[in-house]
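Missing here: one protein chain of the complex. Every other protein chain is in place.
What follows is chain A.
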Amino acid sequence: MDIDITLHVDGEPRSLSVDTRTTVLDALREQLGVTAPKKGCDHGQCGSCTCLVDGRRVTTCLSLAVAHDGAQITTAAGLGSERDLHAVQQAFVDHDGFQCGYCTPGQICSAVGMLDEARSGFASYVTADLTAGVVLDADEIRERMSGNLCRCGAYVNIVAAIGELAP
């Protein structure tokens, strides 16, 4: 069964017809040619497909495209441009927050979403006092970014990059 939908990808409305089985990730990569989000596990276990959907970080491999008709999707490619990098992108470059780069678009989208969550006061499992304000130390960053795996093990530099922008 095919259904016509519109996804707003990095600011551009994109209309397409999708088989109901298509995930947001496959719609982006296979149908729209938007290859910033990567397919790692395809089962919600690695975070490499992370995008911002309606402003929040989500794994796009477990989201059906038909269920996201009308959604605003920001990929790592849409966060900034080569000449004008997003602050999180710049911090990853400055701190060597990657090696092969495969997990990086997901890490960056996740970090942007996570920093927004922290700014709006979200606690985490390692926050001692759930009702106090957020201080993003290294333990907090590691816990909040645990949904993004890096097979190259660039974690130390990823934590440092994000730490630079922590509120």
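One rule holds for everything that comes next: contacts are C-beta pairs under 8 Å (C-beta built on N, C-alpha and C of every residue); 3 or more make two chains touch, one makes a residue touch a chain; residues count from 1.
Here, contacts and distances are computed from a predicted model.
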Per UniProt, the name of the complex member that is left out, chosen from "Nitrate reductase-like protein NarX", "Cobalt ECF transporter T component CbiQ", "Xylose transport system permease protein XylH" or "Periplasmic aromatic aldehyde oxidoreductase, FAD binding subunit YagS": "Periplasmic aromatic aldehyde oxidoreductase, FAD binding subunit YagS"
Residue in contact with the excluded chain [from A:S63, A:Q89, A:T104 or A:N157]: A:S63
From A:L16, A:A123 or A:A166, residue that would touch the chain that is not displayed: A:A123
Those residues of chain A which, in the complete complex, touch the missing chain: 1, 3, 19-21, 23, 42-44, 47, 50, 56-59, 62-64, 66-67, 110, 113-114, 117, 120-125, 127, 130-131, 142-148
